[in-house]
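All protein chains but one are shown at their positions in the complex.
Let's turn to subunit A:
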Amino acid sequence: MPKHVTVITPERREDNYWVDVWRERELLYFLAWRDLLVRYKQTFIGVTWTVLRPLATILVYTLVFGILAQLPSLGIPYTLIVLTGLLPWQLFSLVLIVSSESIMANSQLVQKVYFPRLIIPLSSIVVCIVDHLVAFLLVFLLMAWFGLAPGPQFLLLPFVTLLAVACAFGLGLMAAALNTRYRDLRQLIPIVLQVGVFICPVAYATSLISPKWQWLYALNPLVGVIDAFRWCILAKPELIYPPSILVSIAFATASVIIGIRVFRRFEPTFPDVL
């Protein structure tokens, strides 16, 4: 039987990187499985926390923005406005944080075993998506509470979810790579996210922005993602501003492509700088 021949040279191994990623898909599966096991080892407690955390935030935001500040809600219960803003935002921020820290968190693996490093951030976001799906229970719960039925747009949700993940993942890849060189980058991300939650239509609907400035607001790529998510569940046409969706799609694509480029460029030096 002819044996597989591997050649190692200083040049980057472009040719079969993706073949290697595919070959190591089981490792991807196992790493994701590890993260899930650790998080949901005791299923009941895991699920409870995953639901309780957003629920608490929703209640606070509803109280502050809906009841105290009396922000407009297009006749929708304010709780639902917050819920449909918070879920995609949480998915985005969690994917960004987790993927940006994935290489550092698995530095032991990086230094001791070879495999395409992309496996690590890829596997790390699985747990974020599962978290999102668990938290999605709240959507059914609150819709039932307020007596709403899902419309046909509901079927577009997977696509919107993917869009949110893609936006965050590309940025996360860049951050993960740069994190290995510039250790203080990780402190920057939570700050950006803290500000971001108010720049994005999480606790309010986009309709709050005056129509004159809608175009400017739409340049924030997350506006399209959150609006689309909200629209899929609440089905009000005035919730959506189509150009913002195009911005989101363009951003997500660019983010992933550039993210992978940057990541691969830094990848060979990971074990040397960690």
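Here, a residue touches a chain if its C-beta (ideal position, glycine included) is under 8 Å from a C-beta of that chain, and two chains touch if they have at least 3 such contacts; residues count from 1.
Following the convention adopted for this analysis, contacts and distances are computed from a predicted model.
J.: Between "Helix-turn-helix domain-containing protein", "Histidine kinase/DNA gyrase B/HSP90-like ATPase", "ABC transporter ATP-binding protein" or "Aspartyl/glutamyl-tRNA(Asn/Gln) amidotransferase subunit C", which matches the UniProt record of the unshown chain?
T.: Going by UniProt, the chain not displayed is called "ABC transporter ATP-binding protein".
J.: Please pick, from A:Y114, A:F140 or A:W215, the residue that touches the omitted chain in the full complex.
T.: The missing chain is touched by A:Y114.
J.: Over the whole complex, note the residues of subunit A touching the chain we left out.
T.: 3-10, 12, 26-27, 29-31, 33-34, 37-38, 41, 108-114, 181-185, 188, 268, 271-273
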